[in-house]
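Below is one structure. I have some questions about it.
Heads up, one of the protein chains got dropped from this complex, but the rest are sitting where they should.
Our next item is chain A:
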Amino acid sequence: MFARGIKRKCFDGEEDIEGTLAGFKSVPSYNLQRQSLLDMSLVKLQLCHMLVEPNLCRSVLIANTVRQIQEEMTQDGTWQVINAQNTGQASLDRLVSSDILCRSTKEQNEGKLVPSYSGFSKDFENTPSQDIISDLSTVTSVQAPRNPQSNNVWEMENSQENRGNFQKSLDQIFETLENKNPNSVEDLFSDVDNSYYDLDTVLTGMMNNTKMGHCDVLESFSSQTTTNSNSNCKSDINELDHIVEILVES
């Protein structure tokens, strides 16, 4: 199931499928599997049947799975390498500031998205036996990426976006249940610009390589590396917009 798109490798003459799968237990494949699971989970969270209220138990279980992957990726160092690549500065404040930068001025003033951020920081606090700040401050001396290939950059960059998207997806799912007044959701996103890169296509493209070729995805991401934080928030906001569209059935 995970083996889609991965070329079969020949291990010393073992050509049966079981032999090749056994070879996939090496680390890069595990990262890919984990990433694939993360993306599958995010898609599941978004593709709820919005005609009937989504099954809360299912949403919570999927969300917990995503958090679990996120935590493991944090412990692995996979999650934080992207911060090392962006700047040398390493502290929790750094995450705060980039997040806030991503929001429009109006949303900042309304402060509505702040709760979602605090939820995110709580996730970090929940990571067991880890001093987050010290962990981030050592990010400059973090081990070299396990996969020195270019698609590793894409993988982690995607994780960065997924993290932001995931948290917002989660919040959206749970807040729709809370939300007795649909108008407030519209107000929240009334000034969002539509013309951004559609992250959904990317995610579904990763799930089944039919929509977008692997290379196309890489290209579109690499074109964004120059305006890194901006592109992240653009995708985030477009993500929210997409969910809102479903909510208001526009």
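Assume a contact is a pair of C-beta atoms (placed from the backbone, for glycine too) under 8 Å apart; a residue touches a chain by one contact, two chains touch by 3 or more; residues count from 1.
The definition used in the following text is that contacts and distances are computed from a predicted model.
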For this session: Pick from "alpha-1,2-Mannosidase", "AP complex subunit sigma", "Serine/threonine-protein phosphatase 2A 55 kDa regulatory subunit B" or "Phosphoribulokinase" the UniProt protein name of the chain that isn't shown here.
Result: "Serine/threonine-protein phosphatase 2A 55 kDa regulatory subunit B"
Problem set entry | Residue numbers in chain A that touch the chain omitted from display | 1-2, 34, 37, 40, 44, 47, 50-53, 55-58, 60-61, 63-65, 67-69, 115-116, 119, 122, 170-171, 174-180, 182, 200-201, 204, 210-211, 247-249
